[in-house]
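The excerpt is restricted to a subset of chains, each kept in its original location.
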Amino acid sequence: MRTDGRTAEQLREVNMITNFTKHPEGSVLITVGETKVICNASVEDRVPPFMRGQGKGWITAEYAMLPRATEQRNIRESSKGKVSGRTMEIQRLIGRALRAVIDLDLIGERTIWVDCDVIQADGGTRTASITGAFVAVALACGKLLKEEKISKMPIKHFLAATSVGVTEEGSSILDLCYEEDSTASVDMNVVMTDQNEFVELQGTGEEATFSPNQLNELISLAQKGINELFSIQKDALGDVAERIGEGK
Amino acid sequence: MRTDGRTAEQLREVNMITNFTKHPEGSVLITVGETKVICNASVEDRVPPFMRGQGKGWITAEYAMLPRATEQRNIRESSKGKVSGRTMEIQRLIGRALRAVIDLDLIGERTIWVDCDVIQADGGTRTASITGAFVAVALACGKLLKEEKISKMPIKHFLAATSVGVTEEGSSILDLCYEEDSTASVDMNVVMTDQNEFVELQGTGEEATFSPNQLNELISLAQKGINELFSIQKDALGDVAERIGEGK
């Protein structure tokens, strides 16, 4: 039994409030247990200089936490004047993951900016960001379709992410909260498509190691959790969900 | 009649959700019309080096906007590597205003960090930040009182802020939304206490000027609006409201 009463293979409760703020083309507040992330997708009608004239689009992501999203207040990265290594790692991951399931040719010379801002953190902020960002981008694409700026849904597959890990006692668990994450000996983030394929797999022994068997166990857990996330994404997207895959 | 149907002397609807996020000692989501700001107050048990050993506290504020809080996406200040002049001006204003009504001796050697993060902007973000930050700080002080870390409420007076301005046509109006603000010829931010005293007054002619008579008109409007804000703050604070002023 885990500290919050879950079984080893149980996700935390996941909710999504779509159209959370009014300006972005796609906006979602995702909550995964006590973790809350605002995921906004903004469409800009141009691409970065290195991509101009190719008729294709670009997707890039940024990630940040409010200073008091965490138990202890963190110094604002704008005050420090630089983005931390952790932040860079996460925002590169989010962008890469989204690009794996989106046909950039189908969005035309547009940039989709994805902003994931954690307003409350309790572990798993990067995987919640990916899962929420997918929905925000899908909503933004839905808007482009509705306004007939594009003719086919550029998203090829559903995409979601979760974390899995090995506790100090050696058990494999799904969807770690902060307390679990901070004591786990192995931590793995898994990003998958609804084709049951991996987009990204990042497993790390925290001053520890893990065996091939443990790897297999962790992957099974992650697959199970991610499949549940796909249902929640479908519910949140409504009609837009049905068009995903049409441009494959 | 204004674009959103208000009279010249009417505030937008104002709401406050207290305890909006779970980690901060004081947390409020303030909405003023379509403007939404998360105001968090964090208590740290130490003061900056230049204040150590004096037995008194410190209050400082930071302000930011999510990139897509606005109609057009703004570049993140952490990505640019520096805080803009506008941001600095606003966060200095918020901190200064709060310090005017708080007895720093009564909070002991503690720092109260105030974070105002605008998640949706529609004009008046700096005055909404002050009005909401006051409530967040009061909640944080209420928590310190309840935990008996301090014995007297350090807040001497209520504090709230609003904007007033002169339209292109020359009418004085209260609580400008973004559309009004961007065309106004005069813009004034007023911060007051419930003693009907000014804490800060910043009036600016935007490529225009204003007469002493107009100044008086604007101030009357502001006083009216701020008095309404005090009621809303009192409701949001509940019991804590009653202790304000006890340490005067």
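The chains carry the letters A and B, assigned in the order they are written, with residues numbered from 1 in each.
Convention: a residue touches a chain if its C-beta (ideal position, glycine included) is under 8 Å from a C-beta of that chain, and two chains touch if they have at least 3 such contacts.
Here the structure is a predicted model, which is why all the values come from computation and not from measurement.
Every protein chain here is a copy of the same sequence, 2 of them drawn, and the whole complex in this file adds up to 6 copies.
The rule we apply is simple: only the chains that are shown with their structure count from here on.
Centre-to-centre spacing of chain A and chain B amounts to 33 Å, using the average Cα coordinate of each chain. Within the complex formed with chain A, the residues of chain B that make contact are 21-24, 27, 34, 36, 38, 40, 42, 44, 62, 64, 66-71, 73, 76-83, 87, 113, 115, 117, 119-120.
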